[in-house]
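Could you have a look at this structure, given as structure tokens, before my questions?
On to chain A.
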Amino acid sequence: MDQSICINLAVERVNTSVPTREQPCKLFTPGEIIFLQSDFMRGHGTYPEDDVLKASVAGVVEQIGKLISVKPLKNRYNGEVGDVVVGRIIEVTQKRWKVDTNSRLDSILLLSSVNLPGGELRRRSVEDEQMMRKYLIEGDLVSAEVQSIFADGSLSLHTRSFTYGKLSQGILVKVYPALVKRSKTHFHNLPCGASIILGKNGFIWISPTVSDANSSGGFTQNLDQKVLKGDREVIARLRNCILALAASKIPLYSTSILYAYEESEKYQLAELLNPESMLDIAILTQQKIQMMEDF
Partner candidate 1 sequence: MDLVSSQGLRIDGRRPNELRKIRCKLGVFSQPEGSAYLEQGNTKVLAAVYGPHQTKGSRSKAIHDAAIVNCQYSMATFSTNERKRRPRGDLKSTEMTLHLKQAMQASIKTDLYPYSQIDIYLEVLQADGGNYCACVNAATLALIDAGIPLKEYVIACSASLGNGDVPLIDVSHLEETMGGSNLTVAVLPLSGQIAVLEMSQKFHIDHLPVVLNEALNGCRRIYEILDEYVKTHLNEIGTIAGWAKSDF
Partner candidate 2 sequence: MLTSKTFLKKTKRGNILKIVREHYLRDDIGCGSRICKKCAIINENAILDDKLSSSISKAYVNPHYLIVDTNVVLHQIDVLEEDVLINVIILQTVLEEVKHRSTSIYKRLNDIINNPNRKFYVFVNEHHKDTYIEREPGETANNRNDRAIRVAAKWYDEHLFENQRNISLKKVIRIVLLTGDTDNKEKATQDGIFAASVEDYIYCLKDSKGIEDKLSKQEISYNEDSKEIFPCHLTPVQIHEGIKTGKLLHGSFQASKENFLEGQVNVEGYEKSILIQGYIELNRAVHGDIVALELLPEEQWSAPSEIVLQDDEVDNEEQIVESEIIKPKTVKEKTPTGKIVGIIRRKWRQYCGILQDNILQNSTRHIFVPAEKTIPKIRIETRQAATLIQQRIIVAIDSWSRYSRYPSGHFVRALGKIGDKETENEVLLLEHDVPHSRFSDKVLSYLPKLPWIISDEKVLNNINMFMNCLKQIAKRTDLRHINVCSVDPPGCTDIDDALHCNLLSNGNYEVGVHIADVSHFIKSGTALDEEAALRATTVYLLDKRIDMVPELLSSNLCSLKANEDRFAFSCIWEVTSHAEIVQINFCKSIIRSRAALTYEEAQLIIDDKKQTTVLAESLRNLNNLAKILKKKRIENGALVLASPEIRFYLDSETHDPIEVQAKQIRETNSMVEEFMLLANISVAEKIYEEFPEYAILRRHPCPPPSNFEPLIKAANYLGFEMDTSSNKNLARSLDAAQKKDNPYFNTILRILATRCMLQAVYFNSGMVTKDDFYHYGLAASIYTHFTSPIRRYADILVHRLLAACINADPTYPELLNKKKMNDICHNLNYRNRMAQYAGRASVALHTHMFFREKVQDEEGYILFVRKNALQILIPKYGLEGTLYLAPVKGGEQYVNFIYNEENHTQSYKEIVFHTFDPVIVQLSLDSSNIQHEKLIFKLVKPYIHNFSVPSVKQDTEKSQSNLNLSASEKRKEGDAFSFKSSSKKKKKMSKQ
């Protein structure tokens, strides 16, 4: 290990902000009055007091009809029905798994919300409950979809589709949930040779592309299969790119990740960990995105 380790002094730390063309917009900070009238519907990040609507978080105002909400930059994941998430099993209890999805309460994956082997819709028997640990145990990663939201705000997940299920070999990257942009699909098979699941909760799963898509939403985990070095490098590069973008707060979606990947090619894999090169990638990516938008 003759690699030099670079530790920067606080004063020399790289400013990760990226120049942008966007105009600064009106920001609200907690306690600030958003609207003086009372005919509003209060959304997230707001609260009414003395007939006025005030912001409770620091961020920008979003208005949809009469619904007014303030969107903070960073937040814990606020689940919505239909969101694709990646989560980690943290507890197995009767008839349910508890899943850490980076939301403020642990999410629930009910035994009845998973496709059991054999696939058919059938009543879950006591045997199934006893078998739960066979399927998923603490520490396992799953991809799932938000099925519903409980009264206390915790999420109920399901893996009823074949696309969801236990995750096998790959890397998990955690970013701020707000950075993951909502899109039609969150499952991507990137042309560079890896698959990626962009969980809305900020958990991103990068794995080698699996050729056969017939694994039936299952609980199979093929840990024996060797992933080739080339694939591993691609995966690592993707991870570093995502981190670079996240550090500069650039939204994450397939295009931005791909652009970043392309820009990163000029660097050695290890060089991507330098804050300078991370910033470089972020800036180049940002420019590219803007260019594309201009067209």
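Keep in mind how these were chosen: all candidates are chains of the complex that A comes from, given by their letters.
Everything that follows uses one rule, which is that a residue touches a chain if its C-beta (ideal position, glycine included) is under 8 Å from a C-beta of that chain, and two chains touch if they have at least 3 such contacts; residues count from 1.
Note that the structure is predicted; figures quoted are calculated from it, not measured.
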Original post:
Which candidate, 1 or 2, sits against chain A in this complex?
Top reply: 1
**OP:** Quick one: which bits of chain A touch candidate 1 in the complex? Just the residue numbers, please.
**Re:** 17-18, 20, 22-25, 27, 29-32, 45, 47, 49, 54, 56-60, 62, 71-76, 104-106, 152-154, 178-179, 181-182, 248-251, 286
